[in-house]
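Only one structure is covered here, and it is reproduced in the block below.
Entry: chain A
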Amino acid sequence: MTIDNIIQWFQSWFPVNVMVLFITSVLIAAVVIFAIMAVNALVAVYAERKISAFMQDRVGPMGQGPGLHAGKWGLLQTIADTIKLILKEDIIPKAADKKLFIIAPFIIFLGAFIALAAMPFGPYLIASDMNIGIFYILAVSSFGVIGIILAAWSSDNKWSLYGGMRSAAQIISYEIPAALSLVSVLLLTSTLSMQGIIQSQAGTVWGFLPNWNIFNNPFSFLAFFIYFIAGVAETNRTPFDIPEAESELVAGFHTEYSGMRWAFFFLSEYGNMLVVCGLTVVAFLGGWQSPIAGVMEGAWWGLFWFLTKLTATIFIMIWFRWTFPRLRVDQLMNVAWKILLPIALFNLFGVAIWTLLVG
Partner candidate 1 sequence: MGLVHAEEMTLNIGPQHPSTHGVLRLKVKTDGEIISEITPVIGYLHRCFEKHCENLSYEQVIPFTDRCDYIAAMNNSFGYVLAVEKLMDIQVPERVEYIRVIMAEYNRIASHLLALGTFGLDVGAYTPFLYMFRDRERILDLFEITCGARLLYNYMWVGGVSHDLPLGFMEASYRFLDEFEKNINEYHNILSYNKIFIERSADVGIMPKDVAIDYGVTGPNLRGSGVKWDLRKDEPYSIYNRFKFDVPVGTGIMGSVGDCWDRYWVRAEEMQESIKIIRQALDKIPREGNVHEALPKKVRPPKGSIYFRTESPRGDLGYYIISDGTPTPLRVKMRSPAFTALSALSEIATGWMLSDVLVILGSLDIVLGEIDR
Partner candidate 2 sequence: MIINQKVSDILEVKFPGVVILPDEPHNDFIQIHPEKWKEIAKFIKTDSELKFDSCQCITGVDLGIEDGLEVRYNFHSMQLKHKIEIRIAVERKNPSIPSIEQVWRGANWLEREVYDMYGIRFKGHRDLRRMLLPDDWKGWPLRKDYKTPNIYNGMKIPKVRKGWD
């Protein structure tokens, strides 16, 4: 369901100006992506609350009925949270740089939002299947850093500035191992298109395992872990949450934000999780491919498999968050530059040789 498809479909019904059609279909795609992000945030926040609660021997949100409380088993908790955030007072500090303070959350949001345009949710479900899909996602996710830096700087708060500086250093550093491990996947798939990458992972390997890149060869198996660790770091989540580090920096770059603007940070954090996990699924876990070749395939099954894998990876991220302590800023850099980067380089080399020798 790319934008081009929508245009064609429209054209067969309403033969109007192509410009109008183009704008309409882009808007439709944008609304769908926004809806996906919002639903993801709703579900993931609820899941995060519940999973953390179960991990910590608590029950989590447990409303006793609609109306007064947050629904049965707290199901309406996130919605209540959202309403609360929307209704909250929007505070802009006096010393803050007002314009930048206002646009910064939207820039962060933009990074996750436009990255999802190239995310294939199913065999036919992608806003735009570009030639350079994976490269595009890597490129536009850097908007997030700029947003964080601007938010940190414009708040005029020392804690925020610390958070922004840490975040910029962290994300730039971790982009390198992440990109290198993705490059080793590209060597196997020899395409940058997201759908192309998924299609190349069809079939089986060694007779029983699905031919996903993670199982393709030992090096790509390693690359999966490098990418996932770097991806967790790029989303600023524990154990790499030093930019917000509530026990050190109060709340890091969003210390001064409140209400709706803060909600946008939240939304984009979960959006970033979606991007990183989606990219993991596409690059390593076969995207919408069924785990057993030839069984349960098709458009809707594709969507099902993609969402299942996405949920599993997001769950792992949540699991990380509630299990691990936080790294220190220099240790974080050491992990990126002294551990992940050399392994990723070696790995790239290994994949290259493997593709030459084994094929």
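Of note:
To be clear about the criterion, a residue touches a chain if its C-beta (ideal position, glycine included) is under 8 Å from a C-beta of that chain, and two chains touch if they have at least 3 such contacts; residues count from 1.
Inclusion criterion for the candidates: all candidates are chains of the complex that A comes from, given by their letters.
Just so you know, these numbers come straight off a predicted model, no measurement behind them.
Every option in 1 or 2 belongs to this complex, yet chain A touches just one of them, candidate 1. Interface of chain A with candidate 1 (complex): residues 52, 55-58, 158, 162, 238-239, 241-242, 245-248, 250, 322-331.
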